[in-house]
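The structure under discussion is supplied below as structure tokens; questions concerning it will follow.
With one protein chain withheld, the remaining protein chains of the complex are depicted in position.
Chains: A and B, in written order; residue numbering restarts at 1 for each.
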Amino acid sequence: MTRWSRFNIISVALGFAFLYLPIVLLVVFSFNESRLVTVWAGFSTKWYVALFNNQGLMDAAWVTIRVALLSATVATVLGTMAALSLVRFTRFRGRMLFSGMVYAPLVMPEVITGLSLLLLFVAIGFDRGFWTVTLAHITLTMCFVAVVVQSRLLSFDRSVEEAALDLGATPLRTFFEVTLPIIAPAVFSGWVLAFTLSLDDLVIASFTSGPGATTLPMKIYSQVRLGVTPEINAACTLLIALVTVGVIIASIVTKRRELQRQRDEHAAFAGR
Amino acid sequence: MKSLGNIRRSFAPWADPDSKPFISFRNITKKFGDFTAVDNLTLDIYHREFFALLGASGCGKSTLLRMLAGFERPTSGEIILDGQDIAGIPPYRRPVNMMFQSYALFPHMTVESNIGFGLRQDGMPKAEIAERVKQMLKLVKLEQFAKRKPQQLSGGQRQRVALARSLAKRPKVLLLDEPLGALDKKLREETQFELMDLQQELGLTFVVVTHDQEEAMTMADRIAVMSHGKVIQVATPAEIYEAPNSRFVADFIGDVNILEGKVKAAGNGRVEIAGEDFTVRALGDTQLAMGASAGFAIRPEKLKISRTAPADATINASEGEIWDIAYLGDMTVFHVRLPSGKVVKTSMLNAQREVENPIGYDEKVWVSFAETGGVVLKD
Partner (left out) sequence: MTKLGSRIFSRLVIIVPYAWLLFFFLIPFVIVFRISLSTTAIAQPPYEPVFRLADGLAGIIDNIRQLSFDNFVWLTEDALYINAYLSSLKIAGISTFLTLLIAYPIAYGMAQAPRTWRPTLLMLVILPFWTSFLIRVYAWIAILKPEGLLNQLLISAGLINEPLIILNTNWAIYIGIVYSYLPFMILPIYSALEKMDHSLIEAAEDLGCPPISAFWKVTFPLSLAGVVAGCMLVFIPAVGEFVIPDLLGGSQTLMIGKTLWTEFNANRDWPVSAAVATVLLLILVVPIVFFQNMQAKAEERGK
């Protein structure tokens, strides 16, 4: 434990302060009485009331959630397939191109992805709106799912699948009865990641969306450009709360699973 | 359980020209890119045999097993199982089951559903599956663990679940890939005998892959010693040990001294080899050419050491000096330095050792052996 020196503690503490302070301030000022977000004038929840009465924001939130649910689900299926083909089929024509197309969107500037997708939709005469945003988000997020699932598949003990084949399960049944249940946690985290990315995206959505399909980030962005308001702080606080609750639930589940595993090991020793 | 010694002793189908092999590898070659894992290999395994493929890692033994299971396709050659060429049959249609080195238990299923997995694939009625699973659990003595997950079991219990799972479908052949590799030494020894009893009781053909020669010697009816994708020798454990057919096998199995020399005389069922320290006269192939170099392989326990010279000190005997002594509890190993500088190992059971005046360091001794003590190896 001597390695956990004062220098290390200070650098980690300052790092986390830097990461969290802006978010904490944002949350605090969402409860500010005053319209100014920089001067504290007493506690109030009026901006939350105003938020729920803002039909435009509520509509945008609803669009965003629909896009995120649909795109995350399709992206999870496609991303899992992509991960499988990358890990399991080491040799097929155009594999280099394929893996390039999976990794490139991870670092591609969003303006380029957004612009190129928009030009595609225009070129094929697809009216922009809910569906184009969804398709764009599927394309982006499936690559993130693929990377998450791929790393799980790489640590996967192939002999478990061979055992299933050996016991008479066809490759298809092996996949659904053995492989999929085992990689399910990674597939689920892929889904959650895709969902949050879709929820979060501004640039690609701005390019590919059309009338009637304004997403929440687009709405927030257009209001932010007009000035910082506590109402936006309130909206952001709600989004943060949503994510935090999700992460806490996820970590409790993981923690419990870890405890279960320890109990299992204990039982295994006792059983000997 | 009653002793199965008598059945074992009389079991030798490979010696009977009329018996037909159950599994035949015919000119099997398997290449991975440029690497030849199995090289034009031909091998017969008989019904109800406990057969071991023994070799160092990378010798092709696992590839051979995986071809039998159907996970690898041979590059050329055929594999005949019970009269049928199975080279083109996918693993899930072969009447062969495998026990994996890692056990490969399904982590998301209970012990019960692991064992019943293969039966469910065959669409067996539920009641029958339950009955068979119960039977298998009883066989491996895990009845009270039916509802546990694999993670909740100890290593030995997991091994038995893997065994029960691979036996549940009553395969014609059971393949075992390093079945005891993950167990500790004590458990491994117990389990070796359990596996042998099980094999006799069920009347199945077992093919086991192992790198542990003791394990192979204990369990197998016959052993195939493999190296670089080829079978070097196929024989019973005793033959492999007593009469290795090559330097490789002699060296691979147990400890051995190889005395080098040139053929001086051959005839009358005996060969004489003149070496630096010994003139060896031993039983052997009389076709050897005069002057050809040859070796004589002899196990440490077949070399005798004594303070006094043997009756005929010119044949199968040499003087030497004690170089090192290793006390191993049940026996003592002496390293004796011969006049040429070569060091040979001899071992002596401590029950036979003189307690009063034991042979000590730097003592002059005589090393000698009987003419049946070892085998002549051609180069």
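As a convention for this text, contacts are C-beta pairs under 8 Å (C-beta built on N, C-alpha and C of every residue); 3 or more make two chains touch, one makes a residue touch a chain.
These figures come from a predicted structure and were not determined experimentally.
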- Message: By the document's own contact criterion, which visible chains does the hidden chain reach in the full complex?
- Response: A
- Task: Quick one: say which of A:T45, A:S116 or A:Q260 touches the chain that got left out.
- Result: A:S116
- Footprint left on subunit A by the chain that the document does not show: 1, 3-5, 7-12, 14-16, 18-20, 22-23, 25-26, 29, 37-38, 78-79, 81-82, 84-86, 88-89, 92, 94, 97-105, 107-113, 115-117, 119-120, 122-123, 135-136, 138-139, 142, 146, 150-151, 154-155, 170-173, 175, 196, 199-200, 202-203, 206-207, 217, 220-221, 224-225, 228, 232, 236, 239-240, 243-244, 246-247, 251
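Please note the rule applied: only the chains that are shown with their structure count from here on.
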- What residues on subunit A touch subunit B, complex-wise? 157, 159-160, 162-171, 173, 178, 181-182, 261, 264-265, 267-269, 271-272
- subunit A contact footprint on subunit B (complex, rising order): 69-71, 90-94, 96-98, 100-102, 104-108, 117-118, 121-122, 145, 148-149, 151-154, 156-157, 165-166, 169
